[in-house]
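With one protein chain removed, the remaining protein chains of the complex are shown where they sit.
Labels run A and B following the written order; every chain starts at residue 1.
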Amino acid sequence: TRLHFFMHDMVNLQNPANATTALVAGPKNNLATLASLGSVMVIDDKLTEGPSPDSPLVGRAQGFYMSDSTSISSLGLFITFTAVLNNGTISLHGQDNVLDREREIAVIGGTGAFRSAAGYAIISTNKMIPPLSVILDVQVFL
Amino acid sequence: TRLHFFMHDMVNLQNPANATTALVAGPKNNLATLASLGSVMVIDDKLTEGPSPDSPLVGRAQGFYMSDSTSISSLGLFITFTAVLNNGTISLHGQDNVLDREREIAVIGGTGAFRSAAGYAIISTNKMIPPLSVILDVQVFL
Partner (left out) sequence: TRLHFFMHDMVNLQNPANATTALVAGPKNNLATLASLGSVMVIDDKLTEGPSPDSPLVGRAQGFYMSDSTSISSLGLFITFTAVLNNGTISLHGQDNVLDREREIAVIGGTGAFRSAAGYAIISTNKMIPPLSVILDVQVFL
C-alpha cells in the first residue's frame, strides 16, 4: 500500500488563530524561537490530495513536534502524530531533520483500515511559506 | 487476546494533589482551559477491573494527552501512554475525539507478556465526573 498526501503546517506565532499549530513549551519557557532545543509545537494540520491549500481535504495530522537538536548546523525535530484519514488512522513517529531533502519516519500502528499497520513514511518539503510555515509531501509505505 | 479495564483520569486543576494528572503546558502558557489547542496533560491514571474506583487495581496508564483540535465543535486529544499491567506493558498511540461514543487508538508495541504487541484499543466514556474527570472503558485487542 502506498498513500500520498500533502501536510499543511501553518505556523503563526503572532496570530495563532490563523495557524494550525500552537507553540506550547520551550526551554525555560522562552518561546522566542522555534529552533531552540525543546520548543514544542502541537499540530492539527490539514492533509490534502495535492500540494495546493485548495486541494481536496483527505484528513488531518494531529499530534506534535519538538526541536531536539543541540547542533546549530541542523534543525532537527522529533515528530509524532496521527494521520486521521476517512477510513482509519496511521500513527507515525520519528526524527525529521528538516534541512534534509528526504526524511524517513516510522509507521508504528494504525486503526480502522490500517489496524496493525507497519512500515515507513518519506517526507520532503514541497514549499516553504516564510517565516515558519511549510507544506510537506508525505508518502506512506505500508 | 482481549483485555478490558477502566481508566480513571482524575483532573483537579485547583488541587493537583488530589488528581492523577498534571497540566504542564498550553498555548502561550495560558493554562486557563483544557480545550485550547496545545494544552498538555501528563497522566498516572489508575486502571481497574471494573468501573468503580474501588474495583481491584490492575495497573496504571502513564503518559500524556494534549488537545489538538482547531475546531470549536469537537474536543480532540492526541494521546499516548503505556498501560503498565502486572505481566507487562502495552504502548498506545492515537487520536481520541472525546465526544465520539467509541474511539479507536493503535497498539504500537509492548513488553513482558506483550512483547511486539500490535492491534488496537476501543475507548468509550463510562462516566463523566464534572468538571473535568472521566472514567474510560478501555478494550484492547491484540
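Of note:
In this section, contacts are C-beta pairs under 8 Å (C-beta built on N, C-alpha and C of every residue); 3 or more make two chains touch, one makes a residue touch a chain.
If you're wondering where the values come from, they're calculated on a predicted model, not measured in any experiment.
When the full complex is taken into account, the listed residue touching the unshown chain is B:T80, out of B:T48, B:S67, B:T80 or B:Q95. Mapped onto subunit B, the interface with the missing chain covers residues 16, 20-25, 29, 31, 40, 42-44, 62-64, 80-82, 84, 89, 91, 93, 108-112, 115-118.
Although one chain is not shown, part of subunit A still touches it, namely residues 24-29, 36-40, 66-71, 76, 78, 80, 93-95, 104-109, 118-120.
Methods note: only the chains that are shown with their structure count from here on.
Subunit A and subunit B have Cα centroids separated by 23 Å.
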